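Only a portion of the chains appears, each positioned as in the full assembly.
For reference, chains read A and B in written order, and residue numbers begin at 1 within each chain.
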Amino acid sequence: MKKIEAIVRHFKVEEIKEALTEVGVKGITASEVRGFGRQKGHRETFRGAEYTVDFLPKVKLEIVVSDDQEPKVVSTIIAAAQTGQIGDGKIFVTNIDEMIRIRTGEMGDEAV
Amino acid sequence: MTAQKKGPWSARLTIITILALMIGCSRSVPANDVTPAPTTQPFVAADIAFVLIATAMVLAMAIPGLALFYGGLVRRKNILSIMMQCVSLTGLMSVIWLLYGYSLVFAPDLPYSFGFVGGFDFVAMSGVLPTNGESGQTIPAVGTIPRMSHFMFQMMFFVITPTLICGAFAERLRFASVCWFSVLWGTFVYCPVAHWIWSDTGWFSEFNTTNPWCKAFDFAGGTVVHVTSGVSALVCAIIIGNRLGFRQEPMPPHNLTYTALGAMLLWLGWFGFNAGSALAANPLAVAAFTATHMAAASGLLGWSLMEWLSHGRVTLLGACSGAVAGLVVITPACGTCSPLSALLMGLMGGAVCYLACTRLKNAFQYDDSLDAFGIHGVGGLLGAILTGVFATRMMKGGTEPLGLVDGNPEQILYQVIAALVTALYAAFISVILLKIIDSSLGLRVSQQAELQGLDIAEHGEEGYIFH
């Protein structure tokens, strides 16, 4: 199994979720992250103090899928998450040794 | 609709102009030769105390009341922009009111304006300020309070009215455009309408003893405040267009606790708004106070009832919206209707505004983001009409029958005429102002700014930094 981690823009999350559901993804775990990268931050000013905020709000999606689903899922995410502007984000793919559904104890592809 | 910023210079010019005007005016007013001579000073200390406190309470409706009510309803990324609009408009409109707003409303008719608007007698507080002559200090009065107190009380209405409109175009307008629109709207919509309805010579004014075209009751500003702002809000929502992603992605309120807190403060402040409109601490103020509270209570129940019937559950946002709807509906009527009628009016207000904010908006798909029209426009119109139904001398004293229940059915007609003329006028001027601003400054922020949120894009600040 593979874990696909995608760092994406906030307002793309719904779209990605729907696209993924259509290609058969059954579960997603999302979290709020702040990302630093090529995308320029913004300046904030509070009375005298001015500083740059480099870490911009992004969403990280984690999706575990069976090995054969992986390419499909990755391309679906790319299609749905792309705007073409700097800051669209990244996808990382990692190998997963084992996956277990807590409710039933099912393991492996069963648990996806 | 152009989206790009026209550069900060336009904005800087704005401020400089206002500044220049301000200094100019404050120079040009010879503070010691005011003409409209008030001589006797029949002040009642209790009325002064009451109206001063009421003034503070009305201000509390705008800041922090409305700032929180609206602020909670937007998405997190726009919370500061809406609070900024509320607080900045408070500053801006107060200065405009001092410069000429009060005069356009309450001064004797502008010559040749046929009662359309007030003249310049009270410009920059001339005729409002005390004077020190040989015979000692002379303080202009309105009723039993200094005219300056009347000036302040009415100022707060001028402050809050354009602020209400901000609910319609929240989360997408340039800050500079909001300021310009509000100042122009205050000048060209609020001032004339308030003159029609509240001045001694207004067309629809019950205080016009000589020749009112059609005498309408509007005790605390149902038409002046809520119909004007509500209808203009609808026009704004339509002309400015929907938020990006409207009806595609959820745009839930980011902090309902603020919205609830804001609604509670509105409820409290409204006592000042309505009871204070008696301009004296008398039984009429008590009656207005009571009607106000009962309508808020039953507005809350009316909206909740509709929710219960349609979804089987009630929401805090619904309860709060209903209370505000009840308050809007009772505003024109609170000085003339009994608390029992207020109960019914509030109930109807809650139910009708519920339908406006859910069914009507869904049917026509305009993005009245925070339901400024659904609550203030619809509630204001409903209130204007119901005032004609429920006005009764029981509360107001006197011997003439007032509304339908009192045996004077034609009052309803007057109410409808005044409200409709006002609504059409407000809509018409709003369209013109929006067009002008759009083709000069540009109304909307850029798409990128809208996605990023106005707090960072327009103001370079963030609301919450919780990490």
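One rule holds for everything that comes next: a residue touches a chain if its C-beta (ideal position, glycine included) is under 8 Å from a C-beta of that chain, and two chains touch if they have at least 3 such contacts.
Bear in mind that the values here come from a model prediction, so they are computed numbers and not experimental data.
J.: How is the whole complex made up, in copies of each labelled chain?
T.: Full-complex copy numbers, labelled as displayed: A x3, B x3.
Here is the rule we use: only the chains that are shown with their structure count from here on.
J.: Which whole number of Å gives the spacing of the CA centres of chain A and chain B?
T.: 46
J.: Within their complex, state which residues of chain B touch chain A.
T.: Listed in rising order, the residues of chain B that touch chain A are 245, 248-250, 451-452, 456, 460-462.
J.: Give every residue of chain A touching chain B within the complex, in rising order.
T.: For chain A paired with chain B, touching residues are 11, 14, 42-46, 53.
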